[in-house]
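Here you go, one structure.
With one protein chain withheld, the remaining protein chains of the complex are depicted in position.
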Amino acid sequence: MTIEIFIDILLLFMLLLTALFIQRMKNLFSAVILTGIFSLLSASLFLTMDAVDVSFTEASVGAGIATLLFLGTLAQTSSTESRPQRLPVMALVVVSLTGLMLIYGISDIPSFGDPGNPVQTYLSPRFIEVSPREIGIPNMVTSVLASYRGYDTLGEVTVIFTACVGVLLMLGRGRKRS
Amino acid sequence: MEHHLILRVIAKLMIPLILVFALYVQFHGEYSPGGGFQAGVIFAAGFILYGLIYGLDKVRQVISPVTIRITAALGVLLYAGVGIAGLLLGGQFLEYNVLASDPVHGQHLGILLIELGVGTTVASVMIMFFYVFARP
Amino acid sequence: MKMNHEISLGLSLLTLWLLLSGLYTALLVSLGLASVVLVVYLANRMDVVDREGHPFHLKLMSIFGYWAWLLKEIVLANLDVSRRILHPDLPISPSIVRIQCTQPDDLGKVIYANSITLTPGTVSLEVDERGIEVHALSKEAAETLKKGEMDRRVTEMSTL
Amino acid sequence: MIITATTIAIVIAMAIALVRAYLGPTTYDRILAVNLFGTITVLFISMFGFMTGRPDFLDIALVYALINFIATIAVLKFFEYGDLSPGRTPEQERDI
Partner (left out) sequence: MNILAELLAYACLVSGAFFVIVGAIGVIRMPEFYTRLHAASVTETLGSILVIAGLVLLAGFSLVSVKLLMVLLFILFTSCTAVHALAKAAIHGGLMPETDDDD
């Protein structure tokens, strides 16, 4: 299985490089184009980590609509990055502090695939053991999302619907001609 | 759009395939990766392709913005309605076991219906986003 | 005439569903039927069900014959382009040529233009009534295209 | 063994395409690189599914193969009209 880890590392490295490229791009149009590569890479990474459903979502959203929404936004604004008025020192401090705190937080998170992880010791075995009998469908991700955590998913759908309402309220009316 | 001959013809070929594939993803969420959310986005992608090539006016004739608003709400209502149906049939909110005589069948039916609700809402919202963002 | 296209589109979409699904329970097959009906209805509203969108008027056998010939051309062109890529001197001589196309309808022109693009070494830039504008990687690729064998084969296939 | 080697070769091809995406120089070169990257990703997903013995990954490959070109067409429209809606009319200024 070492070879899969090797591929994982290669993909993650490319993901990092792409993120740096995107950050360096002054032309926002090029940055949008490069997010396409970022999306493709993250889908591949999710796949190598066996998260097929997440990968599927990333694939459909990344290829289907993300680039389009970015382009639509660019069409309504400008496509080059404007220079900041002054050096944003305060923002840099805040971002660095938050980053440090997050990195500190990571040290407590169980590592990927750790069998001693609380989720792996009682929750997952229960789903794996009981869900075929209780729900009886092969894809366990669907049974967790749609049945055990149906409230969550209802909340997510409501969020999407609310986003639609918000976008309509902001951009839905015909714009005045200038 | 006479000068986009190739795009026009290829779009005619591809759009029905994309739509059928989206519905396949929608209804096979229980067996293979996928489900309502992914299906909704792919379904919307079919419409977006049509809108890009044939123009916004044409796609608005196929599905009018008013219809889109109604279907977006209908999806959420379908989801919540399944929950309410569970309440009325003597279970708890979003309990699917009581939807049919056999609990496993009830679960199947419930999951199928709520995935349909998710798919409807997501597809409508994505098409709506396209309508809003594609305008000058 | 339109009815024929709808039925044929529906049948091919149903075949696609069955091949994708691989599960033949009553529920899934009926859902598949419902999906196909919905898609045909939508495609009809979009006005994409016609001779171009669903070309069942082409002779099935001649399509496969053409594909076999095209595959051979693609392999040859690929070998040529790969040789040029790996050659240390990069022996390319790009040019733009306009070639005639003799196809009677739009669909034939599209098949021709896409075949040109599929063959490495040539990319179709613009298709209009005067012909197809092609960007060629090398003089040889342009010459091969000018001889017009591909044109003849596509025309043969798209006229009954 | 050979499947693994092929998969790694495909990942290396991804890296090479990434270089072109970064170098540019024009935006079209970047789009071309993204397009190429997409095709290579489809191949990678199919290969990886075989490598790990899970051919149900193919659905993801199908998604990419079906809808990855929409972005390119959107870019074409963007360059032609400056926005995503061809053939705009004053009528479109109305409420959505």
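Some notes on this structure:
By written order: A, B, C and D. Residues from 1 in each chain.
In this text, a contact is a pair of C-beta atoms (placed from the backbone, for glycine too) under 8 Å apart; a residue touches a chain by one contact, two chains touch by 3 or more.
No experiment lies behind these values; they were computed from the predicted model shown.
Although one chain is omitted from the display, it touches the following shown chains in the full assembly: B, C, D. Those residues of chain B that touch the chain absent from the view are 6-7, 10, 13-14, 17. The chain not shown here touches chain C at positions 19-20, 22, 71, 74-75, 78, 81-82, 85-86, 90, 92-96, 113-114, 117-126, 135, 137.
For chain D, the residues touching the chain absent from view are 2-3, 5-6, 9-10, 12-14, 16-17, 19-20, 23, 26, 28-29, 31-33, 35-36, 39-40, 42-43, 46-47, 50, 55, 58-59, 61-62, 65-66, 68-69, 72-73, 75-76, 79-80.
We adopt the following convention: only the chains that are shown with their structure count from here on.
The interface holding more C-beta pairs in contact, when A-D is weighed against B-D, is A-D.
Inter-chain spacing, taken between the CA centroids of chain B and chain D, is 23 Å.
One simple way to say how far apart two chains are is to compare their mean CA positions; for chain B and chain C this gives 30 Å.
Annotation for chain A: residues touching 2 or more other chains are 52, 55-56, 59-60, 63-64, 68, 72, 75-76, 168, 172, 175. Across the assembly, chain C contributes no residue in contact with two or more other chains. On chain D, the positions that touch chain A within their shared complex are 4, 7-8, 11, 14-15, 18, 21-22, 24, 27, 30-31, 33-34, 37-38, 41, 44-45, 48, 51-52, 54, 56-57, 59-60, 63-64, 67-68, 70-71, 74-75, 78, 82-84, 92-96. Contacts from chain B toward chain C in the complex involve residues 3, 5-6, 8-13, 15-17, 19-21, 23-24, 26-28, 31, 50, 54, 58-59, 61-62.
Those residues of chain A that touch chain D in the shared complex are 3-4, 6-7, 10-11, 14, 17-18, 21, 27, 29-30, 33-34, 36-37, 40-41, 43-44, 47-48, 52, 55-56, 59-60, 63-64, 67-68, 71-72, 74-76, 168, 172-175, 177.
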